[in-house]
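Take a look at the following structure, please.
What you see is the complex with one protein chain gone and the rest in place.
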Amino acid sequence: MNRRRKIILALAAPALAIVFSLGVTALVLVVTGNSPVEVIDKMIESAARPRVQTLIVNSAITYYFAAVAVAVGFKMNLFNIGVDGQYRLAAMLAAAVGGAVVLPAVLHVLLIVVVAVLVGAAWAGIAGLLKVYRGVSEVISTIMLNAIATFLVAYLLQPGVLAETIPGSNNIQTKPIPPSGQVPGLSLIPGSPATVQVYGMIFVAVLVGVAYWFLLSRTRFGFDLRATGASETAAVASGVSVKRMVLASMLISGAVAGLVGMPQLLGASYTYSLDFPAGLGFTGIAIALLGRNHPVGIAFGALLFGFLDNASTALEISGVSPYIVKITQGVIVLSVVIAYEVVRRIAVAAAQRDVGRQLAAGAGNGGAAEVTA
Amino acid sequence: MTTQLQVPSPPPVGAVQEPTSRLARLATWQKLLMYGLAFLALLSLVRVVSGAAQLTSSGTAEAALIAAIPIGLAGLAGLWSERAGVVNIGLEGMMILGTFGAGWIGWQYGPWPGVVAAIGFGVFGGLIHAVATVTFGVDHIVSGVAINILGLGITQYLAGTFLTGTPGGGSKQSPPIANIGSVSVPGLPNALESIEDRQWFFVSDLAGIVRGLTTSVNYLTIIAIVLVIATFFVLWRTPFGLRLRSCGEAPYAAESLGVNVYLYKYVAVLISGALSGLGGAYLAIVAASNYRDGQTAGRGFIGLAAMIFGNWRPGGLAAGAGLFGYTDGLQLRDNTAVHALLLLAALLCLVGLVVLLIRRRWFGALLTAIFGAGALIWYLGTDTLPPQLTSATPYVTTLVVLALASQRLRMPKADGLIYRRGAGH
Amino acid sequence: GSSSTPATPGGSENPSETSSAPTSDLKVGLAYDIGGRGDQSFNDAAARGLDKAKDEFGVQAQELEAQNGETDAQKEERLRTLADGGYNPIVAIGFAYSGPVGKVAKEYPDVNFAIVDDAANDLPNLANLVFAENEGSFLVGVIAAEASKSGNVGFIGGVNVPLIQKFQAGFDAGAKAQNSSIKLQDKYLTEPPDFGGFNDPAKGKTTAKGMYDKGTDVVFAAAGGSGSGVFEAAKAAGAWAIGVDSDQYLTAAPAVKDVILTSMIKKVDVAVYDFIKSVVDGSPLTGTTTFDLKNDGVGYSTSNPAVEPYTAKADEFAQKIISGEITVPTTP
Partner (left out) sequence: MRRGTVHAIVGENGAGKSTLMNILYGMYRPDEGTISIDGEPVVLHSPADAIERGIGMVHQHFMLADNFTVLENVVLGSEPRKGPALDFAGARAKIREISRRYGLDVDPDDLLEALGVGDRQRVEILKVLYRGARTLILDEPTAVLVPQEVDELFDALRELKGEGLSIIFISHKLDEVLSVADDITVIRRGTTVATADPRSVTARELAELMVGSELPSPQTTGSTVTDVVELAVEGLSVVDAEGRALLSDIGFEIHRGEVLGIAGVEGNGQAELTEALMGIRPVATGTIHLGTVDITGWSTRRRREAGIGFVPEDRIRQGLLLESPLWENRMLGHQTQPPNSRGPLIDRHAARVDTERIVAEYDVRTPSVDVLASALSGGNQQKLVVGREMSGNPTLLIASHPTRGVDVGAQAAIWDLIRAARREGLAVLLISADLDELIGLSDTISVILRGRFVATVDPHDVTPEQLGSAMTGAQDAA
């Protein structure tokens, strides 16, 4: 009975939240003179197309890395706003390295990924060091480092530095990565054309998810990390070196952040150019929160965001401003966490009541008769 | 815990302590003033040596002020909220709402109704944050992130709906908003101008800065500065402020004394929203003269940084916003002045070196010497900096100052913690 | 900016309005860059060209807009959606579509594509519509140098990318050509991928004021939406500003319009209109079409009477450029 109640509550929370967010979105649509039914119909219709599904999955793969990067920090109350700068710098340098060398296929990819991971970790590590040794809040330092990364990338991405111009184009880019450094797409249905292939990096995403789960729940390091997040003072008393943990989790977070640009770089663009996607770090924050920092939750969150983000064309075609999607996303994040919070409270109160009841029952049996003086 | 002992013996005579502390406070002020003047002298020296007049010109001061105010308002917004224990990372979103409110109403009904609308939009953002964090006890960061998404989405959506086809406006910007008006201190600017033009050491610099800060000062600028002072007064000198701050320091203690913590948190977060909205209005009405999509450009986050920089205090955050505004204004106005900052850095390193040597901190002294020498060599060896580096100045400076100041920042004790009535026992 | 005067593409060479009921059953697809219709800048210029084609030929149109942080694949999908929906021709606005349009045009050989601001692809069913921004900028550089009393002119770019550098290169060269001892100042508001420099009037204002304070008396703003801040600074300083893309003397806020000496005009609207027209006419443009001084694809505006004294010199240089006597650089 107790367990059933728990399961029902846990499932009801996200379901209710999503229904609620759709309600709010519908309300906005109605107020501004659109038909919500039609809009949702259009979105679902477009999502039924294999090409769009591919895009959704591909967006989700990228978001997944970003969200896991953020989540690693969150698990110990570190707020890495800097995923954005970390992945951009990492992707840029990795692209430059990848375009500059010639190596056998697997090694080439490996090199690029390692460079990205190292650069991401190093850039995040600056914030970690500043926090550990100078007490600078990682919130500020990562905001500043995002901006500084922008300037650094802009400096490096100049013809004559690390970039080259493209004849006839106003774009500039790093030297394209040769086929040996590219990761082929993956056909979900065998033999399908390139437009319905998901990034080969999906394997790495799954791997990262599993590694993240394993690290946190099965290793001593993960225990230390979670303990630090749950109570820093208790963690210190238990022998955890918080400084080391801050640095370590910042490095891990940055390393994962370094992967954010990889699906796009290795699976689609093969070069870092002026229009390389930016701002994914912030999407990652929202998704990490939506997925409650849990590897599976994040996957669902990433897919949901991928779905919404790829609905814009369908919306525009039905004459609705695609920005409605952002309203939906914001409301979903808020209502999901509110729903979970409400459920959590109910569950905790129930647990306490149970403990109290059992205690009282135990005492009632074993206790002595009441005495009156 | 300190080792202070609670000997239940002779009462320390309390009355003696008061004048000392007041004197001490006065001394701090004097010290600060002295530091400020010394820094100005150094800046003046750099100006004379490098010839970068923009370092201390009235125009730079004015630009710094205009760049600093929206950041300062965002920081002030953060301050109100966090002093009541609610972390507000949604400042950016609330500011965006403010810019739209100002633009949408401002172009139709004039700047002042625009300001009111901006505040209203900001309050709306604050209300969402308050409901989520105070009533539902959602993690403050989560709610803030959601508000940033929402603020952007709502404004873009509404702009598409309400601004498309307006005269001179479109789905990405509002038509122009009329000027809100400004004042100058009568007579002063002219007098100062002649002094500034002389290029005297120190005197001209001081004159330039004062002139920049007193010439055709916008009404909203004045309001913003008054708000900083008013915030100090209200939060630190009134019963209302004491109660509000108690919610950020020890909500359960406040609760046990009959303070309605929920109410104060709500009020604080709504005021926070209002100030963010005002910051947005400043951007749309004063810094520019219309709403433009993307106009906040992360200033809400910088405001948050300024607040932390300023140790959750109005004076400190004003200094933080000022530093950012100064470096940003300077880099936008003059590349060579930024180059001259290298010389300033070298001189500051020299000062630091002396201090460290006196304190016998050898390792620190060595590092400082290396950095100082590096800055000097860089300065002497180049005439300009790459534009990318110039643009990065405000961010690098903020980071460096924070890393060096290594001040023990102290956030309100219950900041970011979820409060629930009756849960503290 | 302001478009109270309804869509008058600056200096358009097709002023004639057909009053007869349009008839074409062409379905035009237009894929904008980030910002889309209503950005009062680049995308809006394309929209004006489309609107004109709608009016004149009665074509139908579907407009779609790029979103922040999207990938090439998402841009491709946008183009494919249009192609699948029977839209033909399809116009992509902005160099970010370079890769996607190249790919999708190959997939749909029967659909006519065009891309503005890019010439990286060479396909039979693709028209590259590019501009000699440097040439137009050269002329306003000449005007700036001539109008400047202090011998000190400035350039403000929105974002430091090659496209905007092209504006600077032309402007600097023009100013130098007119007055070899001229002092030049330049500043980009943001660095990529922060494209906020096109949307930050506050930064534009501060930067321009800095330039005016240092003795500059003419500033060329190639900064999209940030330009309005530059105009305000010019107004406050009692100095000149030069607009960009469309004739901003006609579209800017009334309070500041009189300081806009001239504008460097880049006729994106004409390019879009011409392309659609070529499809309507049954002989779609393909290959690279450069809109330059020669074909009046770029130029400067003369709607502000104050520019009158300087037009002779500018036109003289224009002839030299057209004749090939002067080659305008594309990088500063």
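Letters A, B and C mark the chains in the order given here, with residues in each chain numbered from 1 onward.
By our rule, contacts are C-beta pairs under 8 Å (C-beta built on N, C-alpha and C of every residue); 3 or more make two chains touch, one makes a residue touch a chain.
Please read all numbers here as calculations on a predicted model, not as lab measurements.
Undergrad: Given that one chain is not shown, what are the shown chains it touches?
TA: Output: missing chain touches A, B.
Undergrad: I'm checking contacts with the chain that's been left out. Which of B:194, B:216, B:256 or B:384 qualifies?
TA: B:256
Undergrad: Pick out which of B:208, B:300, B:352 or B:412 touches the chain that's been left out of the picture.
TA: In the full complex, the listed residue that touches the missing chain is B:412.
Undergrad: Out of A:44, A:296 or A:351, which is the one that touches the chain we can't see?
TA: Spelled out, the listed residue whose C-beta touches the missing chain is A:351.
Undergrad: Counting contacts across the full complex, list the positions on chain A that touch the omitted chain.
TA: 218-224, 226-227, 230-231, 233-234, 236-241, 348, 351-352, 354-355, 358-360, 362-363, 367-373
Undergrad: For chain B, which residues touch the unseen chain?
TA: 1-8, 11-12, 14, 17-18, 21, 233, 237-239, 241-243, 245-246, 249-250, 252-260, 408, 410, 412-413, 422, 424-425
Definition applied: only the chains that are shown with their structure count from here on.
Undergrad: Among line, ring, star, complete and other, which one matches the pattern of chain touches?
TA: Shape = complete; every chain linked to every other.
Undergrad: When I count C-beta pairs in contact, which pair ends up with more: A-C or A-B?
TA: A-B
Undergrad: From the mean C-alpha coordinate of chain A to that of chain C, what's the distance rounded to whole Å?
TA: Each chain's C-alpha centroid was found; their separation is 38 Å.
Undergrad: Can you work out the whole-Å distance between the CA centroids of chain A and chain B?
TA: So the centre of chain A lies 30 Å away from the centre of chain B.
Undergrad: Listing for chain A: what residues touch at least two other chains?
TA: Those would be 151, 154-155.
Undergrad: In chain C, what residues contact two or more other chains?
TA: Residue numbers touching two or more other chains: 160, 191, 194.
Undergrad: Quick one: which bits of chain A touch chain C in the complex? Just the residue numbers, please.
TA: So the residues of chain A touching chain C come out as 51-52, 55, 58-59, 62, 88, 150-151, 153-155, 157, 165-172, 195, 264, 268-269, 274-280, 283, 309-310, 312-313, 316-317, 322.
Undergrad: Which part of chain C faces chain B closely enough to touch in the complex?
TA: Touch residues, chain C against chain B: 1-4, 35-40, 44, 160, 187-191, 194, 196, 199-203, 205-207, 209-211, 213-214, 225, 228-229, 232, 251-253, 255.
Undergrad: Show me the residue ranges of chain B that touch chain C in the complex, using the header's touch definition.
TA: Touching chain C: residues 54, 57, 59-60, 62-63, 66-67, 70, 160, 163-164, 167-173, 175-176, 179, 283, 287-290, 292-295, 297-298, 328-329, 332-335, 387-388, 391 of chain B.
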